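Apart from one protein chain that is not included, each protein chain of the complex appears where it belongs.
Let's look at subunit A:
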Amino acid sequence: MLSVQNIVKQYVAHRALDDVSLEVQKGKIFGLLGPNGAGKTSLIRIITQITAPDSGQVLLKGERLNTSHIGNIGYLPEERGLYKKMQIGEQILYLSKLKGLNTAEATRRIRFWFEKLDMVNWWDKKVEDLSKGMQQKVQFVATVLHSPELVILDEPFSGFDPVNADLIKNEILELNEQGTTFIFSTHRMESVEELCDDIALIHRSKKVLDGSVEAIRDRYKSNTYAVSYSGAFDQALASGIFEVLQTEPARSATTMNIKISEGRTANDVLALLLNHVQVYSLNEVVPSMNEIFIEHVRKTDQES
């Protein structure tokens, strides 16, 4: 769907993007992750043709990015903005006509979305009369109204209350099911990791990590599990099967973090434990994207 190839963007004082390449597959939700100032917004601005790269190229469906692609892309910038004095219906109409829709079609779609998102009486309202969360909804509708094949959302859930965030999340998933490709850009990784199929980590203008969420997680798995049980357990028995990293006794149950030894599996652990204690649960400890990110960044920082 989208292929970013060796993009370099140089500003006067610093290099915002340094040889960044990534691939976004059609129909996937792609997470562009990284701390503030890493270069995410610079990259998005290049994809949305707001700015041009110094070198490298972006291909959309195999074609070099050009103005005919504007109607194929929907963009919700991090800094949300609308004309304050303009009526909402008219405003969305205006924005979607700039994307190439005609008035009749745009009006029909606005009505459809207004109904869907509980905004039926909003047409004549002015933006300045809306709450911030309501404005976000308006902006989301404006972003997807022209049915773009690729939707880029910068910090998609910031500013939404939990109810509306959920509403929007469902809309995103529904659109995704219909084939729309999404790019999320965020520094709050926990907010998107459950939605993303693939991610790329940007740090200090460089892409430091990318791949499917599953593959990355697998790579960062350390064979650690958390076991919760009651009863007395002699840690000496575990020798050869697992290593206890930490125990946390509580009144009802003890929780202990263990690392399973090479060649052993969770089944071996269970087999041993079942003979001695009452086991309540055994879960694999999966690193969060945030942890992976922090670890990775620490590693690259040390290297450099």
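Keep in mind that, in the parts below, a contact is a pair of C-beta atoms (placed from the backbone, for glycine too) under 8 Å apart; a residue touches a chain by one contact, two chains touch by 3 or more; residues count from 1.
One rule holds in what follows: contacts and distances are computed from a predicted model.
**Student:** According to its UniProt record, what is the protein name of the omitted chain, chosen from "Non-homologous end joining protein Ku", "NADH-ubiquinone oxidoreductase subunit 4L", "Monovalent cation/H+ antiporter subunit A" or "ABC transporter permease"?
**Tutor:** Per the UniProt record, that chain is "ABC transporter permease".
**Student:** One chain isn't shown here. Among A:80, A:187, A:217 or A:296, which residue touches it?
**Tutor:** Of these options, the touching residue for the absent chain is A:80.
**Student:** Going by the contact rule already stated, which one of A:40, A:99, A:137 or A:203 would touch the omitted chain in the full complex?
**Tutor:** Only one of A:40, A:99, A:137 or A:203 touches the chain omitted from view, namely A:99.
**Student:** So that we can see where the missing chain sits, which residues of subunit A does it touch?
**Tutor:** Interface with the chain not displayed, on the subunit A side: 12, 45, 48-52, 54, 67, 70, 73, 75-77, 79-86, 94-95, 97-99, 139, 142.
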